[in-house]
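Of the protein chains in this complex, one is absent; all others appear in place.
What follows is subunit A.
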Amino acid sequence: MKKHLMAYPYALWMLIFTMIPLALILFYSVFAIDDAGIHFTLDNFKRVFEPLYLAVFWRSIKLAAESTIICLVLGYPMAMILAGKNLSKKSILVVLFVIPMWMNFLARTYAWMTLLEKNGLIATIAGFFGIDLPSLLYTEGAVVLGMVYNFLPFMVLPIYSVLVKIDKTVVEAAEDLGANPITVFRRVIFPLSIPGVSSGITMVFMPALTTFVISRLLGGAHFTLIGNLIEQQFLTTMDWGFGSALSIVLMLMIMLSMGVTMRYEKENEGGGLW
């Protein structure tokens, strides 16, 4: 019974800060409040499916997917290198890798602005060699770069934690049965690391899909993502109803994508995010 009591503060916390806001958002999205009082409406959801906003959804999904794929392509080999090193070197590498994550997210992103802008470091160095770069800032590439830079550790660490747990003798057994290094990777190491890959994908795709800071700082006004759109509804246009509807749709999309990746995670083999 005591265990039950211990859970109440958390349940209360969840109720106040998660369940009630969620209920409010649901409420705002389907009820309009005007002079006539409160009445049910699906207008907000109809608006979400206007081409203008569908384009924003599509762009968000595309950029998030691109970032996730790049993170996977960069992160997997990185995780393998980390997992392959012997212990003493490994811990140094892991620390080097994690340190940037301790710095403020905004500071890191602003740093990229100064690197990428028209008279920034990269343009200056390129100019030094006689190359005239167009402004790198406020491009789609800059947004993807920002996402990859910020979310890469979320891909590397789950894959790394799965890779280090793979029994070395299983790899030796595969070699023993005639598998060359490529076959060992394809048939043994990669299949065994799928739980890590799928949690890595979830951990990168979700924040990339919902970010509004990276797209605003590195994309300027050109690359409105869902996150920016929602922020606008609540802080600028004050259209809470539409903002809530957008949030609900976004939430459903995330739940759907999690459902897909979860299918690849067998029970007990979950990537163990950290």
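Heads up, the rule we're going with is that a contact is a pair of C-beta atoms (placed from the backbone, for glycine too) under 8 Å apart; a residue touches a chain by one contact, two chains touch by 3 or more; residues count from 1.
In the analysis below, contacts and distances are computed from a predicted model.
Chosen from "Spermidine/putrescine import ATP-binding protein PotA", "Na(+)/H(+) antiporter subunit G1", "Cytochrome b" or "Transporter", the protein name that UniProt gives for the omitted chain reads "Spermidine/putrescine import ATP-binding protein PotA".
Across A:Leu192, A:Val213 or A:Ile254, the single residue that touches the chain missing here is A:Leu192.
Considering the complete assembly, subunit A touches the hidden chain via residues 167, 169-170, 172-180, 183, 187-188, 191-192.
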